[in-house]
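Heads up, one of the protein chains got dropped from this complex, but the rest are sitting where they should.
Should a chain be cited, it is by its letter among A and B, assigned in written order, with residues numbered from 1 in that chain.
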Amino acid sequence: MEPVHTELFSHSVQHVLDLVGIFVFAISGALLAVRKNYDVFGMAVLAEVTALGGGLIRDLIIGAVPPAAFTDLGYFLTPLIATTVVFFLHPQVERINTTINVFDAAGLGLFCVAGTTKAYDYGLNLTASATLGLATAVGGGVLRDLLGNEVPSLLRWDRDLYAVPAIVGATVVVVLIKFQALTPATGVLAVLCAFALRLLAMRYH
Amino acid sequence: MEPVHTELFSHSVQHVLDLVGIFVFAISGALLAVRKNYDVFGMAVLAEVTALGGGLIRDLIIGAVPPAAFTDLGYFLTPLIATTVVFFLHPQVERINTTINVFDAAGLGLFCVAGTTKAYDYGLNLTASATLGLATAVGGGVLRDLLGNEVPSLLRWDRDLYAVPAIVGATVVVVLIKFQALTPATGVLAVLCAFALRLLAMRYH
Partner (left out) sequence: MEPVHTELFSHSVQHVLDLVGIFVFAISGALLAVRKNYDVFGMAVLAEVTALGGGLIRDLIIGAVPPAAFTDLGYFLTPLIATTVVFFLHPQVERINTTINVFDAAGLGLFCVAGTTKAYDYGLNLTASATLGLATAVGGGVLRDLLGNEVPSLLRWDRDLYAVPAIVGATVVVVLIKFQALTPATGVLAVLCAFALRLLAMRYH
C-alpha cells in the first residue's frame, strides 16, 4: 500500500527526533542488560531491540517492509552508541536514573505520536492508527522484558503508569486528524501532553 | 498476492463466528491477567493479544497486511468488551470456568478452520495452510503465556490436550479441499470435529 502523505514534522526534524527517541530507549535496554549481568553483546542486542522493536512491529503490520530500522543506518548505529556509553559509564548512568526516565518519557511521547501518524499514512483507520502508535511506543520495552525473562513492566500494577500517557498521546493525534487540525504545532502539543503525563505519573505514583 | 476466492461461510456468518471466537479467547486472556494480579490495562492487553495474536501471526505470514485485526473495528473492540466483563464479574467468571473452557474449545475449532481456509485463499499449499490453521488457533494463547511469563501450556505434558484437536480440524479442512469437498456443511463438520475432540480431551485427561 502506498503511503498517503501527511508529514507531521519536516523530514529532517522528524529524523533527529526519532534518533533521540531511539537513543534514550536504547539506554534503558542496555541498562537492563547490565542489571541482568549479560555480556556486552547482550547489551547491544537489548539496546537494539528496545529502541527499534516498537517501530519494527508497526512496520511489519502496516506492510512497510523493509522496515525503517533496516534501511536507515543511523537507526541501527544509534543503539550501538548508547551501548558504548552505558558500557563505559554505567555506574554513573544508573545514578542519573531520573534523567534517564525523563528522556525515556520524551521517547514515549515522540514514538506514540510518530507511530500513530505513520500508521495513518499507510491507510489504517483512526482506531488502528492509535493502537499502532501505542504499540510503537511500548513495543520495544515489551520485547526487552521478554528477552530479559521479566514480566513486561507494561502489565504490572506496581509499576508507574506507562501506557496511559502513550494512549492519551495517540488519541490526541487521531482526534486532531479527525478534525483536520494536525499541524506541526499541534503535533508537538500531543508529544508534550504524553511527556508531561508520564512525568506526573512518575512523580505522584 | 491476491487471494483466491474459496469462501467457506457467507461473509456475515463468518464475521459473527470470528467475533465469538475472539470474545472467548479474550476472556481467557483477561482471566490470566487477573490471576497474575495485573492492572486493568494489563487485562486489556492480554485480552487483545490472546484473541487477535493467532490471526495476526497468520496474516503477517501470508502477507495480508494490514491484518484484519487492524482494519475491522469489531475485532479490536470485542476484547475490550470481554475485559470489561471480566473486570466486573471475575469472581463469577472464574466459577464458571467450565463454561469458559467450552467456549474456548469452540473458539479453537472455529479458528483452526478459518485460519486454514484463509491461508489457502492466499495461495499457500495444503500442508502450509494446515500449519497456519494450527498457528491461528493456538498462537494467541502462546503469546498470552509468553507475556504472562509462563511456559506455553501448549508445550506441557501435564495440561489437557490442546493442539491435537486443532491439528485434526485443520487436517480435515485440507483433506476436504484436496477432494474438492469443502462446503459450508463440511466446514461446520470440521469445526465440530475439533470442538468435540477438545471437549473429550478435557473430560478424559
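The rule is simple: a contact is a pair of C-beta atoms (placed from the backbone, for glycine too) under 8 Å apart; a residue touches a chain by one contact, two chains touch by 3 or more.
Note that the coordinates shown come from a computational prediction; the quantities given were computed from them, not determined experimentally.
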Full-complex touch with the removed chain, picking from A:Leu46, A:Ile62, A:Leu134 or A:Val191, is A:Leu46
So one chain is hidden, and I want to know which residue out of B:Val40, B:Leu60, B:Val175 or B:Met202 touches that hidden chain in the complete assembly. B:Leu60
Candidate in contact with the missing chain, chosen from B:Asn37, B:Gln92, B:Thr127 or B:Thr183: B:Thr127
Contact partner of the left-out chain, one of B:Leu17, B:Ala69, B:Val86 or B:Val142: B:Val142
Chain not shown: contacting residue from B:Leu73, B:Leu89, B:Leu155 or B:Leu200: B:Leu155
Residues in chain A touching the chain absent from view: 33, 36-39, 41-42, 45-46, 56, 60, 65-67, 70-71, 73, 76, 146-149
Which parts of chain B are in contact with the chain that was left out? 1, 60-63, 122-125, 127-128, 131-132, 142, 146, 149-152, 154-157, 163-164
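Going forward, only the chains that are shown with their structure count from here on.
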With chain centres defined as C-alpha means, what is the inter-centre distance between chain A and chain B in Å? 30
